[in-house]
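One protein chain is absent from this view; the other protein chains keep their places.
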Amino acid sequence: MPELYPVKIHVNGTTYERRVEPRMHLADFLRHEIDLTGTHIGCEHGVCGACTVLVDGASVRSCLMLAVQTDGRSVDTVEGVAAADGTLNPVQAALSKHHGLQCGFCTPGIIMTITEMRKESGGRQWTEDEVRAALSGNLCRCTGYQGMVDAALEVLTPLNLGRD
Amino acid sequence: MKPVPFDYHVPTSVADAVELLRTLPNARALAGGQSLIPMMNLRAAAPSHLIDLGKIPDLCGVHETASNLRIGAMTTQRSLERSAVVRRHCPLLGEAVDHVGHQQTRNRGTIGGSLCHLDPGAELPVAAAALEMTFTVTGPGGSRTMSFDEFPAGYLTTTLEPDEILTHIDVRKTLPHEGYAFLEFNQRPADFAIVSVAVLLTLDGEQVSQVRVVLGGIDYAPIRLLEAEATLTGNRLDDKAFEAAAAIAAAHPCEGDEVSPPEFRQHLAGVLVRRALRKALERTKVSVNA
Partner (left out) sequence: MTDNPFQSWMSKSVPRVEDDRLLQGRGKFLDDIRLDRLLMAAFVRSPVAHAILKKINLDAARALPGVRAVFSYNDLRPLLSLDRIPLALPSGAIRFDVDPPALAHEEICYVGEPIAVVIAETRAIAEDAVALVELEFDPLPVVMDPRDGVDKDAPKARLDCPDNLVARHVLKYGNGEAAFAAAAHRVKDCFRLNKGGGHSMEPRGIVARVDDDDLLTVWDSTQMPHRAKAILVNALGLSEEKVRVIAPDVGGGFGPKAVFHPEELVIPAVALKLRTPVKWAEDRFESFTATVQERVQIWDMEAAFDAEGKLLAIRGQLFHDHGAATPYGVALPYNAATNLIGPYALPAYDLEILMCLTNMVPACPTRGAGRPQGTFVMERLLDRAADELGLAREEIRQRNLIPLEQMPYTIPVIMRDGSTMTYDSGDYPECQRRVLEAAGWSEFDKRRDAARRDGRFLGIGLSNYVEGTGRGPFESASIRVGPSGKIMVSSGATAQGQGVKSMLAQISAGVLGMNPKDVHVVDGDTNATVLGLGAFASRQAVTAGNAIYLATRRVAEKARAMAAHMLEASADDLEIADGNIFVKGVPQLKVTLGDVSKALSGMPGYAIPGGMEPGLEAAVDFQPGPLTYTNGSHVAEVEVDPDTGAVKITRYVVVHDCGRMINPMMVEGQVLGGVVHGIGATLLEWMRYDDQGQPATVTYADYLLPTCDVVPRIEIHHMESPTPLNPLGVKGAAESGTIGAPAVIVSAIEDALRPLKIRIRDLPVTPARLRALIAAAQGKGAAP
């Protein structure tokens, strides 16, 4: 058996120290080592986007990153998005308003992708085609995407970008 | 599925990484992991030791010299996509990167990883072939350079020795009057290409003085269409020339599958070569006029 490897990973502002098998990917670490089960696994081969989290602020497939590779880094997951009292942030509220989720399985990945889009948008208005291209790495089987596109367009208007 | 068990190593220098690759059995270098880890999750790849290149300084970034760009092998596709230097001096590479995967994979995926994985549908090897990139690799005996032509060895295989690492890539700056185009065809924009084409074009007056035409998705590695290049060179780029080049592209022997059989890929190769030449030609005019 390969040795366990010590890691120290900062998730949603909390530091977790664990010893993990090198083969454990970040999604399994989040889900099974520190019980943050909001990050979902839909394919484990990097296509569905259900496992999308931010590592050092950039969106990644957490099924395609090993937990040991995130040693010393900071990870943001869906659990850290709403306010501590459970008040939804604008991305979450817009998804509900526009019916951008049904079963909710893809939703955490969608939220993290839109979160990155907001951070990087530099205050500009996105077109629908741009939003669709940026969301194309997140598969959803329920919604037909329209609600989440509308939600993203709403939170990506210059007016709404500052709000959080 | 979960990968088979393996040991993990994080060297902090190229020399250490090479030493690990040399001494450990069944060891593999890990760059961005966007091709290797899915294969490991599928148990289609099963290294016993994974050598993570992520903590080696100096393997990242785009450095500009007078005539060249030197690109670290661990530079992410996302930083290439956003690099103003790449857009200005190597626009063909920029256009190719725009077709690579999704931002979640471009944030991790590296240029070196993509080149070494050498997927037949991948965009960056096609751009590398057209731009005649030079690869610098380091092994136990030191460093050596090779041209792209010397790089592919077979399906998903390069001529790198198992204990060698690609450290950086040199690419000459594209000149302002050079025309370029990268085009691909697929069913969804972010997928690997079914067929892709890269063209670089220099005119002397109305005549082609230099042209590179490279096809991806036709064979295990990018194919430089020397015959088409020869046919075009010294001639005007008119419809007849486009057709001649397209016919050569479409005649190239080709592999295929049930969704995209050989004859379809060959046909696409012809269509895309014609379109890419036309686009590159327009761009020579834009830069000349600009």
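The letters A and B name the chains in turn, as written, and every chain counts its residues from 1.
One rule holds for everything that comes next: a residue touches a chain if its C-beta (ideal position, glycine included) is under 8 Å from a C-beta of that chain, and two chains touch if they have at least 3 such contacts.
For clarity, every value in this text was computed on a predicted model and none was experimentally measured.
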item: Contact with the hidden chain (one of B:Met1, B:Ala153 or B:Ala251); value: B:Met1
item: Chain A, residues in touch with the chain not shown (by the definition above); value: 1, 21, 23-24, 31, 35-45, 47-48, 50, 77-79, 81-82, 86, 88, 92, 95-97, 99, 101-108, 111, 128-129, 132-133, 135-149
item: For chain B, residues in touch with the removed chain; value: 1-5, 38, 42-43, 185, 187-192, 194, 257-261, 264, 267-268, 271
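One rule holds for everything that comes next: only the chains that are shown with their structure count from here on.
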item: Rounded Å distance, chain A centre to chain B centre (Cα mean); value: 29
item: Touch list for chain B against partner chain A, complex; value: 1-8, 10, 30, 33-34, 37-38, 40-42, 50, 52, 54, 78, 101-105, 107-108, 188-190
item: Complex interface listing, chain A residues touching chain B; value: 1-3, 5, 21-23, 25, 28, 44-46, 49, 52, 58-61, 63-66, 68-69, 113, 116, 133-134, 136-137
